[in-house]
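Now for subunit A:
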Amino acid sequence: MGTFLRMENVTKSFGKVVANKNINLSIEKGEVHTLLGENGAGKSTLMNVLIGLYQPTEGDIFINDVKVKIDSPAKAVKLGIGMVHQHFMLVEDMTVFENIILGITKDSSVFIKAEAIKKEILELSESYGLNIDMDKRIEDISIGEQQRVEILKVLYRGAELLILDEPTAVLTDEEAESLFDIIKRLVAENKTVIFISHKMREIMKISDHITVLRSGEVVTTVKKEETDPDILASLMVGHEFVPSKFDKPVAQGEVMISLDHICYHKEMKHSGLNNLSLEIKRGEVLGIAGVDGNGQSQLAQLVTGLIEPDEGEVILKAKKISNFGSLEFITSGVSHVPEDRNKMGLVGDMSISENLVLKSIESEQFSYFRGLKLKKKNIDAYAKNLVEKYDIRCSSPEQAVKNLSGGNQQKVIIARELEAKPDLLIAVHPTRGLDIGATNFVHECIISARDSGCAVLLISADLDEVLKLSTQISVMYEGRLMGSYPGDNPPIKQISLAMAGKQILN
Partner candidate 1 sequence: MRLQETFFKVAIPLIAILLAFLVGGMIIVAIGKSPMEAYLFLFKGSFGSEAALATTLVKATPLIFTGLAATFAYRCGVFNLGAEGQFIMGSIASIMVATLLPKAVALPAPIIFIISMIAGIVFGGFWGALPGMLKVWRGLNELIVSILLNYVATLFMSYLVNGPMMERNIPQTAAVGDQLRIPLLSNTMRLHYGFFAALLVALLIHYFLFQTSKGLQLRSVGLNQMASKVYGINVSRFVLISFIISGAIAGLGGSIEVHGYSFRLMPGYGSGFGFDGVAIALIGQLNPIGTVIAACFYAALRTGANMMQVASGIPTSVVAIVQALVIIFVIAGTALTNLPKTKALLLKVFKEV
Partner candidate 2 sequence: NSGDNNEASAQKHKIAMVTDAPIADGGWTTACYHAMLDAAKKNGYETAYSENVKQADYVSMFKQYADLGYDLIFAPGAQYSDAIKELAPQYPKVGFILLNGTVEGIDNVANVMPNAQQIGYLAGALAGLQTKTNSIGFIGGMELDTTKTKLASYEAAAKKVNPNVSVTNAYAGTFDDSAKGKEIATSMVSTKNVDVIFGDASAVDAGARQGLKTSKDRYAIAQPGDFLKDDPETIISSICTDNSALIDVCMQDFAAGKFGGKTVYGDLSNGCLSVGQFGQNCPKEVQDEFLKIVEQIKDGSFIK
């Protein structure tokens, strides 16, 4: 095994922002090489350089010791490099099938041989356990399913070097496991994988080498056998890191929200709700576990007023909701960390500070006469404060949100939603793409909100997260709730089974 890929002194800057500084990295053939680093450390940028989407400001790339100039993704494809991007590269208006075959030049025919290719893809997806309906449009499937499509896309292309930028952020453990099986198979076929993740367990499991990045620079590269999660965490954040532990008191508060036999497009199993009832009390975290795409998105949209149920009642703060609409819920003290931060959570072209205050702009704190004149000074001060408090890494609060790293975008949403001091917090994949430090911080925030009397609905594909934070756990499967489990000493085995739809408890 020799060095397959080598990056020498790669620097990438965007105007004044230096995202990568003098990166030296060598990756051996047939290994899984993990990149680890805080949000905004420059991992995605480095990979985008490798795939030809970005041009390095300085530095060289060698493949098999031959210097290459990757000036476009087309070139990268030719060199056998494929990538699953952190922000999905899926064309929403096209079907899963069409997305998979985009840009493919496998056979020289002019026409799309749909039947033959579909069969081929089907075999591939089955052999890797990535089941997905190929005729659905991307718009209509969940984030988790989209992730599966992204993985299928690179697999189908059969690259020599696969870059996986946080592919597990929205996968359940079980799905992640099957992804690891895939990775193992690929490595066995002497393919090379660059893996990016914030989850230590995964990293320790799958990596051969781990390179730690901090503020755009390589801190070190270590062999997996010679390190452990604690060392890695400290290397990454630059000081010692101790994750928090939380107690789980039984909630005594009043019921904040209750759903009574809710149905919503129940004929569409995976994107509907079927006879669903639940209630959440003040001081309680109700965790919903489950494979993404089993109605979680619809549940979240329902309890934030974005969709209206076909049947059943929603009672919020002892008041029956008749008028659905997010304003109604927001004014009743509901905060929402939505599943898709780019589309639902942020206005990418606006600045951090504008995104932070948009929801409460008419409050006295930010404007005179309910919005007739903005208090720019207050807004600036507030934004500066939150940027510091939530450790949002940016050049200034005036920076456009779209230019932040994925993790830091998430922090902007968390900051905005928690600062509203909600009575009910709906958090969907709240730590998706956050580094361990930030994840820990968000967890602390959620728990402290709980302790101050907020009711929390936590929807996450990350079972660890659900187990860690919830006082009460439910599992969603095909639009239904599959039983309810205590948050203290949860029956992990049963929960896992329920997630696969295998067991129904009373």
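Throughout what follows, contacts are C-beta pairs under 8 Å (C-beta built on N, C-alpha and C of every residue); 3 or more make two chains touch, one makes a residue touch a chain; residues count from 1.
In picking the candidates, the idea was that all candidates are chains of the complex that A comes from, given by their letters.
Note that the structure is predicted; figures quoted are calculated from it, not measured.
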Given that all of 1 or 2 sit in the same complex as subunit A, name the one that actually touches it.
1
Residue numbers on subunit A that touch candidate 1, as the complex places them:
14-15, 57, 304, 306, 325-327, 329-331, 336, 338, 343-350, 354, 358-359, 361-362, 366-367, 370-374
